[in-house]
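The complex appears here minus one protein chain, its other protein chains still in place.
Letters are used for the chains, namely A, B and C, taken in the order the chains are written, and counting of residues starts over at 1 for each.
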């Protein structure tokens, strides 16, 4: 989806929303800024979640655009 | 369906219901008597009809038990 | 709209119906198929097989009218109906209804309506082989209810 894997070392559990503000896009904006104008979905450990979900220090977190199967 | 083709010479147009009373089953009962205890459907010229439908002297009339496809 | 209505002893192929619908009716996005098969039991009795009869001429015309009605209600690209007759064994295919449409909801609805009408409004007769002999099958009252529901 045009985004590569990144590893972020967390010192303590945080939320998906907080993580979004830590991740910068190539244009300098954070994911939380970008999500104001486009839908950015999130999954933690392969489960769809919203911004309030907790992220542990070992979580696999994915951000992606809207999905559509079929 | 256990019934064979029969030819009935009509002198004038009649109704399906009247025709039912002219046709005798092997047990001696007429079709209209039989239809009191079982469903007997009718088609005139390959179109499903009820007892009030007219039968002309050249009509193809069929009587049959309930249908089920599929 | 493309249509093909066949009453035949021979089996049918879903893959072939899919290919035909794509070839004949443009590139529809949604294709719905229903297949009815002979069950090995019915009304608590073991079924050894099924014998199917139709009313040549009339049955084809009724199927045509059923497809007309579906085409009137929904925007369809193509409809294929194949109904088998003769002797069938448990597990054998009986009927195929295949519908292609731009939108999947229309393909589902049309396919189901055609099946519901076919159960009650087409002159087919089915004789089941059961341990004691055989019996002619009537359409279920639930089938009548389903078919009538489309007219509401």
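By definition in this document, a contact is a pair of C-beta atoms (placed from the backbone, for glycine too) under 8 Å apart; a residue touches a chain by one contact, two chains touch by 3 or more.
Fair warning: this is a prediction, and the values are worked out from it, not measured in the lab.
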Which displayed chains the unshown chain touches
A, C
Write down which of C:4, C:35 or C:144 is the residue touching the left-out chain.
C:35
Among C:3, C:61 or C:104, which one is in touch with the chain left out?
C:104
Which positions on chain C touch the chain that was left off?
13-15, 18, 22, 26-40, 90-91, 93, 102, 104-105, 107-108, 111-112, 115, 146
What is the set of chain A residues that contact the non-displayed chain in the whole complex?
1, 39, 43, 46-48, 62, 64-70
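To be clear about the criterion, only the chains that are shown with their structure count from here on.
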Just give me the whole-number Å value for how far the CA centre of chain A lies from that of chain B.
74
Please work out the Cα centroid separation of chain B and chain C, and write it as a whole number of Å.
27
Taking the mean of the C-alpha atoms as each chain's centre, how many Å separate chain A from chain C?
49
